[in-house]
Structures are given as structure tokens and as C-alpha cells.
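The complex is shown incomplete by one protein chain, all other protein chains being positioned as in the whole.
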Amino acid sequence: MSTDGFLARYPDWEKQQTDRGVDVEWVKAHLKELAIETPSWGYGDSGTRFKVFQQEGVPRSPFEKIEDAAMVHKVTGAAPSVALHIPWDLVDDFSALKKHAEDHGIKLGAINPNLFQEDDYKLGSLCHADPKVRKKAVRHMLDCVAIAQEVGSNIVSLWLADGTNYPGQGDFRRRKQWLIEGLQEVIAAMPGDMRLLIEYKFFEPAWYHTDIPDWGMALLLAMKLGPKAEVLVDTGHHPQGTNIEHITANLLDEGKLGGFHFNDRKYADDDVIVGTMDPYQLFLIMKEMVAGLLDPATRPTAERVAYMIDQSHNIEPKIPAMIRSIMNVQRYYAKALLVDFDALRRAQDAGDVLGAEAILQDAFETDVRPLLAQVRAELGLHPDPLTAYAESGYAEKIQARGKGGQSWSS
Amino acid sequence: MSTDGFLARYPDWEKQQTDRGVDVEWVKAHLKELAIETPSWGYGDSGTRFKVFQQEGVPRSPFEKIEDAAMVHKVTGAAPSVALHIPWDLVDDFSALKKHAEDHGIKLGAINPNLFQEDDYKLGSLCHADPKVRKKAVRHMLDCVAIAQEVGSNIVSLWLADGTNYPGQGDFRRRKQWLIEGLQEVIAAMPGDMRLLIEYKFFEPAWYHTDIPDWGMALLLAMKLGPKAEVLVDTGHHPQGTNIEHITANLLDEGKLGGFHFNDRKYADDDVIVGTMDPYQLFLIMKEMVAGLLDPATRPTAERVAYMIDQSHNIEPKIPAMIRSIMNVQRYYAKALLVDFDALRRAQDAGDVLGAEAILQDAFETDVRPLLAQVRAELGLHPDPLTAYAESGYAEKIQARGKGGQSWSS
Amino acid sequence: MSTDGFLARYPDWEKQQTDRGVDVEWVKAHLKELAIETPSWGYGDSGTRFKVFQQEGVPRSPFEKIEDAAMVHKVTGAAPSVALHIPWDLVDDFSALKKHAEDHGIKLGAINPNLFQEDDYKLGSLCHADPKVRKKAVRHMLDCVAIAQEVGSNIVSLWLADGTNYPGQGDFRRRKQWLIEGLQEVIAAMPGDMRLLIEYKFFEPAWYHTDIPDWGMALLLAMKLGPKAEVLVDTGHHPQGTNIEHITANLLDEGKLGGFHFNDRKYADDDVIVGTMDPYQLFLIMKEMVAGLLDPATRPTAERVAYMIDQSHNIEPKIPAMIRSIMNVQRYYAKALLVDFDALRRAQDAGDVLGAEAILQDAFETDVRPLLAQVRAELGLHPDPLTAYAESGYAEKIQARGKGGQSWSS
Partner (left out) sequence: MSTDGFLARYPDWEKQQTDRGVDVEWVKAHLKELAIETPSWGYGDSGTRFKVFQQEGVPRSPFEKIEDAAMVHKVTGAAPSVALHIPWDLVDDFSALKKHAEDHGIKLGAINPNLFQEDDYKLGSLCHADPKVRKKAVRHMLDCVAIAQEVGSNIVSLWLADGTNYPGQGDFRRRKQWLIEGLQEVIAAMPGDMRLLIEYKFFEPAWYHTDIPDWGMALLLAMKLGPKAEVLVDTGHHPQGTNIEHITANLLDEGKLGGFHFNDRKYADDDVIVGTMDPYQLFLIMKEMVAGLLDPATRPTAERVAYMIDQSHNIEPKIPAMIRSIMNVQRYYAKALLVDFDALRRAQDAGDVLGAEAILQDAFETDVRPLLAQVRAELGLHPDPLTAYAESGYAEKIQARGKGGQSWSS
């Protein structure tokens, strides 16, 4: 189906939905507001522990990463900021980097500290038994807070890789205490409108235990740290069989959902394109977000949630992969916006199990490509971002960068 | 090896450990204090959804279950109380049941409400959309509080089976709110020295979501409910790959570890005998408990923790299986008591990964059968509980009960 | 959306697909041929090990189960046979049962032996250490072969529940040898056009090991047993993270894929409605089946594959749940038929990872409700089977059966 086709189908689509009782303008307004941050490191080379396959055209500097991120925003209209990772994106002059971003039509977003790639961190960082290492880690976090202020970002997003590989290697309770102390120092240095997003991860790169393995530990820390701390949900960081939409709803309820790192996986933290393995799960997560927006009690939290991509495009071209990721989140958000929540509530109250489930299936089954083509057209964009990208000549242009661009692997 | 053999070996064993620097008297004292509650329902028939294989000699009444539990205590000296499940153990006169227990040398322990076997609970109990069902569930909980007071127990232990089987079936946040409201009412009715232990379970019997899926949710509820509420860790209720000893340490640290339901599993909530699938995990959990006892900050919590068995002996004889369960917990607790915590701390502080791990392996590898035989002899017990049971004639005596005793399956 | 709406949309839909190059008549022809067997036990009461919630109107006899199955076929046109389970469906006169089915417009399908609900089978059946038990199990299988002949079915479908709960309980290699010997006897008694479908299951009801845990063991047995033996894939019987579509392709390639038991799950063998947890997986499986039909090398196997439902509708109404199951398989089969396999091959050959993936997403995203409404209309059916069922009055009629119908739980 050509994308023109989807655009042409929109009037019929709109009528069908209006007939169903959908407020199509409300749906479109929400889609236009959806902003998904892309990660600078997602444009660089990445791989597995076995091999990083270098690609042609990979950015050679943070400046070039920003140009790629800006290109993704240009064709999608939905990726207005780019996350930085320090020191991967360390530059001498962050104001120049900020200006570079603004000149390209985007902003700098969450600042991601790195506490796992220096020799000192072999056995941990904020949880290391040696106070000198812990102090160094705190200092790096404080540097990141400063960088965030410098670039106008109000989010510091911490994935703590700390953990142990063997039973006995570390003392769980002491490590937790050290972690709290370190983060308290960081929080104290943060301005009032800045948030610390605490990510959790069930395993990897530590094999026996991770110091922040699950939402429970992340929330516990965030509660101890006060209102500036919130939880970050990376969709690939859970044990098999976890109901992530339930976690989403619960963190919304606690006012502590800070953001998402989107990606998909089949077994471990595969970091493949969001929506390619289990698209229904993505829909169900976005459905909780829409429900959160509709409820005055959770709306302030839901509106503040930072949507971010965090993926490793090991074998696929990076910019198209990022565009597709944005499009997938849009697709399943659009479907979530079509859920008939009033009917759902009635079915739930009536104990109508099949009826409630059918309401979700109905929304999921609806083809939203005409809608998304229309939304893009209304924003002055090409209805198909991938076509727009292909026609832009950008992919050819960046071949000049050659191979051997920046990589987040050490 | 005959058990007499183990007893005879004890003097050598003691010398070896004393030479290692172990305070053997301290170890023995802790082993003598170890009390593990057995569940009344563990003596009844049980099975899978496919079949309950009835066994000869299964108790026909709560009174007979108590007699079996008393027999387990008689030969192990370590199972001084029995948990009740209401209504499975509902009797007209709980004071008579209490007296029956005392006459047989044991006490009545935790009271376990049942919120999953009445038709009203098909779609939930405390989380049901219908306020009448929620009210009924709360009433049942209050009845259990009253029963606990009547039988002199200070623990009500809640496994909430609520959850949903399909996306959309329930509203996660509303259900949570209802759950909190219901439990607040229960907590308010509990006397000051009574504790509500909140169990969590990742899945089953609800398939899509459970309202209390993990320690994070259980702790969150316990924090909202105040000091009378604590978390109960059932060792079989986690996703694959979970580090349960980390959870143990963390809940100790929060002062919120209320107790354990011990059992083992290979894949799901198999409810097989504790220590038969992954004995090293049991050792590592008990090691955290010993560490918790050694630390003044966590000692009050650690001393209060209720150790309980919760298993389904579907194909094996029930009383021997329970005796073995008690013995397994003793075995791995004994090994945990042999850990050289000072050396472990030094290795951790020195970043000696292999050295720290070796300290745990050394304790785990130590054969503690001579020690346990000696401890039992010092308590006036037969050194081998299973031999004592075999020689007691009890197994033959209860054959008179025939087949078709009580079962917890509906 | 009313179903009339879907039917009205069909002409547009057809044009869109024809424009895409889809042979819509070919697609419709395949959809009309799709036959999915429903299980007699799916109409009876079922539950978890904790509770069977009885429903009103559940069949009280195999005859009534057949009436329900016939009703599902009447409204879907896609469920022309019903599987029997022996002894749950044991009747004095199978020819009467067969005639009853035919009178109601359906046929009797796969015969499923039961080797797990008699006391003799507590420790196994075909793998039991006692030759008398093994002989009894073989005899039951032979009875099932005879019943299959009597009712005109050419499939005996074996789910073997054998396994062990504890290390050491059984000898893996002896058990395997006994299993082979027993099945060889069964195969020898089967007429040439009858097939034995061998199901595998990773766990449950045995916890430590199951004798046929995976497709590898099932295929190995089928290879030893010769051309009459094939493998049955139950979609809920795998470890987490398993790629079932890969298994599907491989068994097709070996000419040994015998059939499917469809259901869905989030963690264990949840047996919930197929397509409700991970619909994309169902699509990917069906895509392998379509690919198998398109390839002359695998077509004979693919055409012979038996599609069957095997679910437990514990809390939802049984007949509507079964209708929805049929509709879900149709939906994702329809989407699989829309895959552009030529383009897919080209993308694969070109190493175009994103392009290949997009081809599948395009098919998956297509709304096939207009197509399915049209197919049903062309077959003389109501475009929406659930509406047809609701309007039939059947649900009200069977209320007269009351509660307490047949159940597969022991």
C-alpha cells in the first residue's frame, strides 16, 4: 500500500470512527503532542559481546549524532529531543552542542551518566566497597547534573549497572545503604525542577544480582529520595512473563512514573526495535498511559512521563530503525487512544470478561495507518516518514563519514 | 550411613569446626531455637488441576491434622506450631482445637484466610468490582483476626489469589485502591501485637495479572498499612532467575520481612519439598537470615521472622515429606551458621571475588549431619527424625483413617 | 463497529488489496477451507488446582458437549469436528454418538487418551516402573484406537502426563525405553491411514521432569515410530522465550508436523483463549503454515495439519469463548495469507532486515474484519458469529441444564 493510499483512505476512516463515537480530533491532538526522545548512542555503532559490526555513515561526533537525531525528528515530527550519554557525548563546549541541536530543530534531553566503563567500576560504582570509588561515582553524577543545567535539560536518567557476579561477592544491605547515600547527595544538588529517573534491570551486566533489579527497588529508592526522584521503566529489563502494563499503572498511581526506555525483546535485554516482538504488549502499556491521562488523579504524572527510545540496532541501518521505532510507538499509542474506556469500565463493572477483552481487541485491530498519515499531513509532514527519509538523500550524504564512527562499546 | 554413625562422628566434627574458629555452642544454640511452622493443609490430600491422588491415612478433620503436625514436632523438635486455613480448618469450637494442639505439645500458628474458593470470588475478592463481594471478603478477614485471637495466634497470613485472566478484565488502579481500603479495615481490627503477613505471587491462579505479583507490591502495601503489616516471601512465587536472597536482605533492611513460606520448584509454583531442586538457593537465603541476626540493625526483624512450610505433597507420603522439609531447612540453616562472616566481610572489602565466594562454598560443602544428630540428641530426640517416625508406628496407626481425608482442593 | 459495517466496507477493502497485488479469491478460498477442531472438554467445567468454578448450562453428557460444539460450527462455519477425550467422553454406544454428531452437522475428531487420572498412574503410565501399569496404559491406548475406528476418526492424540517430581524418582533412560515399547505396540494396531499425534510439554503436572518435554523428544519418538507418528504442537507448552514458529517450520520441513493445540499464555500453560496474550506470535505461526502451503515440498504435510483448540475457560462463558477462539485463529490466518511472500523472499535475499520485517508488519496491521465478514456472508453465515450466537437463543436454552455439568477435573 502506498502511503498516498493511506492518506486517501482517511476520510472514510474518520467517518467510521466518528460513527463508533470516537472523538477523532481529540485523538489527533494527542498524537500530535506525542514526543519521543531518541538516544544519541542509538545512532552509533553497537553490538553484542561477540561483535560490533561497524556500519558506514555512523556519526563520528556528538554533533553528527545530533544531526541524525534531528533528521529523525524532521521526518516524524515526533522526536524533538535527543538524550546524551556522558562521557560518550562529552564535548568541550556544551553550549555549542546545545546551539547545534537548536539550529537543527531539536533540543537536548535526558543526561545519562555512565558508571560502568571505567576500570574503577569493575566491582561497582555507587555501590562499590571502596569509598573512593563511590565518591568518584557521585562526582560523575554531579557533573551530569551540571551538564543537564548547562544544556537546559531537566532530566538525569540513571541506569546503574552495579551488581555482583557471584554469591558472597558483595553485601546486599551495605551496597544499598551506599547507594542511598550517594543518590541523596546527587538529589541535593539538583535544582527543584530537575528529576532523577531511576532505571531498574533484572540482570546484565552483573549476573548474580543487580543492585536495582526491579520496579520495587527503584520505587523504594525514589520514595526515600523524595519528589525529585522517579522510576524509569525500560521495557526490556524484566523477567520473562512480567506484566509491564500493571507496573505502569501502579507507578502512575504512586505518582512516581518518570519515563520509559522503549525497546523490545524475545528473551533477554535484546534491545531490538520496540513493537517488533510483542506489539500487543506495547499497546497495553500505552493503553495504561491513556487511562492515566483520562484520570485527573494520575494526569499530572502521565503528562510528565518522558518517552524515550533505548535500543541497539546491531545489524540494521540506524536512522531508518529509529524512524520505525518512533512510528511503532505512534501506531500503538494511536490504537490505545481508540479504546472505548467508558464501555470498558461498564464491562469491568458487569464482570463481562469477554466483553472487556473484546473492547481492547477492537481498538488493537483497527488499522491506524490512515489516521497517522493524516496527522502527519496536518503537521506538514510527508505521510510516510521512511519515504521522506529515502527521498531526502540524507542516507547517501552521510556515507561520506565512512566506517568507524562512534560506538558505545568500550 | 546409619544415623548412629553421624552421632559418633560428632566429636571429630566439633573439633574440626572449633579448629576453624567456629563457636560451635553458638551454632547449636541457634539450631535448637529454629522453629518452623507446618501447615495443616500439608497433611491433607492435594494435587494438580489434573488430579488429586488420594492417600491412605490422610486426616479427616482439623483435629487429626493437628495430631500429624504434632507427630512431626515430636520427632524433629523443630515444628512447634501448625498454621490453620479458614475455612478448611473451620471448627465449631476453636478453643477445643487449641486445647487439642496443646495436649499434643504444639501451638496453633498463623491463620490463613481463604478468598478464592467461593463462587463469589470468581473474579476476585478484596479487588472485586462489586462492593458486596469486597465487603464479604473483608468480613472473612475479620473473622480470621477473631479466630487468631481465639487460638492465641498473632499472625494472619494473607495469600491473595486475586488477579485477572485477560487484558481489560480489570482496572489495575481501581483494584489496588479497593485492596488498600479493605486491608486498612482489617489492620484497624487487629490488636497491637498481631501482624498481617502479605504474600505475593507472580502468577497462578490468575494468568494475566495478579494484584500482588511481587515483593515490591507487597512492600508498598505493607508500608501503606503501617507497622502491623509485613511481607511474606514464598520461595516458589517468583519469576525464573529471581535472586530471592537479595529480596530477603532488602526486606530485612526495611524492617518488613515477616516470614517465609518454604518450598522448592523447578519451573512454576511447584510446591515440592524445600531444598530438593536448588539447595544452594536455600542456603543463600538462610545465610542472609544469619547475617540479619548478627547485625543489630536488623536483628529485631530477623528474630521475629516466621518460618513456615507451604508445600503440596501430591505423590509422596505426607508426614515423612514434612519431616524431610524440616530437616532440609535445618541442614541449610546449619550450613549458613558456619559461614565465616568476618572473613567474608574482609574479602568483600578487598574486592576478592573468588575469596568471598569460596567462603560460602566452604560452609555449604561442610557435612552438617553429625552436628544435627548431636543437636537432636542434646534435645532428647532420636538423631534421625525419619527413623524415629518409622519406629513410632504412627504411619501404620493412621491407616485406619482410610482414604478420602480432607483435601484443600475444591 | 457493527458487523454490518464490516461487510459494507468489504468492496473497498477488496479493491485496496487487489491494488496491492493480493489474489483475494485465493485468500478467501483458504479461509473457507480452514477447519479448527474444538475439544469436547472445552465445553465442560474446568479450573485451576485451587478451584473449579461451575457454570450454568455446562453439558451433562458427551451428547450435550457435541451439541455445543455443533453450535460453534453453526455460527462460525469453521469448527466442523469435535475431539473426544476418553474416558471423559466414554459412552456405551459410540455409533450413537457419531450419529448424534452427524445429525448436528459435525464429525467426531481426534481421540484423546487419558493416562493421568487413575490411581495406578500416580507415578506414570507408559513410563511406569511396574509393567502391569504400563500394560494397562497400552491397553487404554488400544481402546482409543478402536474407538477412533468406530467413530470414523483417523487421529489419536496423545498428551502424556508422565514425569517425575523429584531427582532420582525415575530413571530417564529406562522410562524412555518403556515409552517407545508401548507406543510401538499402539502404532502396530493402528490402521494405515490413522495417525498418532505426540504432544510435548515442558512441565506440569510433573515438576522435575516430563518424559516428553519438548519438540525434540516428540520428534525423536515420532521418527522411531515411523510414518504413522507425528508431532503435536501445543502453543502453551514451551519454556518462556521459545520461538514456536521456528519449531513449526522445522517440523513441516521434516514432514512430521501433525497438528496444533491452540491456546495462549503469559507464564505457564495458562490455557487462555488463543490470540489474547501474544497475537503476533499466532500470526507468525500461521505465516509459517501459509509458507508451508506455498512450498510443494511441505504442502502435503501442511495440508494434513490438524488445527485444534485446547483451552480452559475457567471464568468466561464457554461457548462464546470457543467462538472467539475460532475467530482469532481465522483473523491471524487471514493476515498471514496477506503476507507478500515474493517480496519477503527478495528482502531476505537482499539482506534487507528492516524491509523484510516491514512486510510482516504490513500484513499484520491490515484490518481483516471486512474480509472475514465477507467470507462468512459468502458461506451463508452471519458476518459476526457472536451476534449469531446471541440471537440464536441457545445460551438461554442451555440454562435448563443447570449447574454441575461435566468437568475434566478429577
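A, B and C are the chain letters, set down in written order, and residue numbers restart from 1 in every chain.
Please note the rule applied: a residue touches a chain if its C-beta (ideal position, glycine included) is under 8 Å from a C-beta of that chain, and two chains touch if they have at least 3 such contacts.
A quick note: this is a predicted structure, and the numbers were derived from the prediction, not measured.
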Contact residue for the chain not shown (choose from A:92, A:119 or A:193): A:119
Residue touching the undisplayed chain, where the options are C:13, C:88, C:116 or C:166: C:166
Options B:315, B:375 or B:398, residue touching the unrepresented chain: B:315
Omitted-chain contact residue, chosen from A:61, A:149, A:184 or A:240: A:240
Selected residue (touches chain absent from view) among C:21, C:296 or C:351: C:351
Interface residues of chain A (partner: the chain not displayed): 46-54, 116-117, 119, 122-123, 161, 165-167, 202-205, 207-208, 239-240, 265-268, 270, 272-273, 276-277, 312, 314-316, 409-410
For chain B, the residues touching the chain missing from this view: 1, 5, 9, 12, 16, 19-20, 240-241, 243, 266-267, 273, 276-281, 315-317, 320-321, 324, 331, 353-354, 357-358, 361-362, 364-367, 369
Absent-chain interface as seen on chain C, which is shown: 123, 129-130, 165-173, 176-177, 202-203, 208-209, 213-217, 219-220, 239-243, 245-246, 249-250, 252-254, 280, 284, 288, 291, 295, 298, 344-345, 347-349, 351, 353-354, 356-357, 359-360
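As a convention for this text, only the chains that are shown with their structure count from here on.
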Any chain that touches chain B and chain A: C
Whole-Å separation of chain centres (CA-atom averages), chain B against chain C: 40
Touching two or more other chains - residues of chain A: 240-241, 243, 280, 353-354, 357
